[in-house]
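Only a single protein chain was left out; the remaining protein chains are all shown in position.
== chain A ==
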Amino acid sequence: MTINWFKYASPASFYFLAGRMLPYFTALAITLLIVGLYIGFFVAPTDFQQGEAYRIIFIHVPAAWMSMFLYVVMAFWAGVGLAFNTRLSSMVASAIAPTGAMFAFLALWTGAWWGKPMWGTWWVWDARLTSELILFFLYIGFMSLQAAIDDPKRADKAGAVIALVGVVNVPIIYFSVQWWNTLHQGASVSLVQSPKMATAMLSGMLIMTLAAWMYSIVIILIRTRLIILERERHTAWVSELKEGVLE
């Protein structure tokens, strides 16, 4: 038996595969979210230094992790699309960008809400905050470039170039910001946690990260399906789908 490795590289077959996978990932995302939130709110103990306010880490940390991870995934698929000219890869890359930007924004926003009661300030120019902000800018750049180009083929390729340039730059930016911060030595607060975290806190955070991961998969699959429909709207299979011939 020969396996056709590229079967699902075709947007049409991926559309149905994604449709079949969606319910499972949705169920996983909801379950993990409920379990994670339950642990976060009821099981995890109150922090003796930070009180109840620390509980925002159950959103904040997963959001920050996902925003960084998704950028790499986005650049990877955009690069695959550029190198092998596979349309689906580029569609997935453009589907990832809004979710990544949303998580970067969420990380910044919840960070500000956390910072206010803890440090007494909404914002410090800490290295991590600054690089998260720059990551957010990179997402915005990718999305605005794609939005400005009408021809989807050119948009895919141009987006891929800027995503790859961004991925090369992310470590450089991260280290330069870190060095800049130590030079300025302005921030008196550091984000370094107390040495040991309670197990319940850690497990709550990890489960919430998995939930965020599953959520991203669900949203990205839905968005990819929509992009497929939009771009393939003139093809035969989409019109068959519209008439209810295909299921």
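What we mean here is this: contacts are C-beta pairs under 8 Å (C-beta built on N, C-alpha and C of every residue); 3 or more make two chains touch, one makes a residue touch a chain; residues count from 1.
The rule we apply is simple: contacts and distances are computed from a predicted model.
The complex includes a chain that is not drawn, and of the options "Quinol oxidase subunit 3", "Heme exporter protein B", "Tryptophan synthase alpha chain" or "ABC transporter permease" the UniProt name matching it is "Heme exporter protein B".
Annotation: of A:Thr26, A:Gln50 or A:Ser176, A:Ser176 touches the absent chain (contact as defined above). Which of A:Ala9, A:Ala53, A:Val73 or A:Ile134 touches the hidden chain is settled by the complete complex: it is A:Ile134. From the options A:Ile3, A:Ala148 or A:Ala236, the residue with contact to the chain not on display is A:Ala148. If you put the missing chain back, the residues of chain A touching it would be 134, 137-138, 140-141, 144-145, 148-149, 153-154, 157-158, 161-162, 164-166, 168-169, 172-173, 176-177, 179-180, 183.
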